[in-house]
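With one protein chain withheld, the remaining protein chains of the complex are depicted in position.
After this line comes subunit A, so read on.
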Amino acid sequence: MNRPNDLILRTTTQLIAFILLGFSVYLFFAGHNAPGGGFIGGLMTAAAFILMYMTYGFEKIEKILPLNFRILAVTGLLIAVLSGVGSFVFGEEFLSHSFGYFHLPILGKTELATAMIFDLGVYLVVVGITLTIILSIATDSHEDPYEDAGV
């Protein structure tokens, strides 16, 4: 596996990947009041991961990030469903949401909504499935094993 000498790519990736990750987290949390949300946030996180895979290769990232994306997707789905089931506890219908304002230690007065839990589920599912799809296709070793871990 001969990798080309792509120092510039690796260096910039170190920076860009974390900007992307940070942006995606912002998008996720901003979703309730500004453009963004679980779906876009998830896609953005996935994009950051893909960039890292492209730059460093499949095996290395797998060591750094020992995540099973399929389990991630399942967890997301479970959270989304449970957030809906949770409303039964309060005698409400499936997927009824509520919100309130709380004083948190650092952030001060903050709005917390149960819809965020649902959105977290969406986020995890999107990250999980996007990476599952792309990685399964990219690392398809059927004809030429480990031709290239990246894209």
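By definition in this document, a contact is a pair of C-beta atoms (placed from the backbone, for glycine too) under 8 Å apart; a residue touches a chain by one contact, two chains touch by 3 or more; residues count from 1.
Simple rule for what comes next: contacts and distances are computed from a predicted model.
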> For the complex's missing chain, which UniProt name, "Light-independent protochlorophyllide reductase subunit N", "Protocatechuate 3,4-dioxygenase subunit alpha", "NADH-quinone oxidoreductase subunit M" or "Na+/H+ antiporter subunit A"?
Replying inline: "Na+/H+ antiporter subunit A"
> Going by the touch rule given at the top, which residues of subunit A touch the chain that is not shown?
Replying inline: 27, 30-40, 43-44, 46-47, 50, 70, 73-74, 76-77, 80-81, 84, 94-95, 97, 99, 111, 113, 115, 118-119, 121-122, 125-126, 128-130, 132-134, 136-138, 140, 142-143, 151
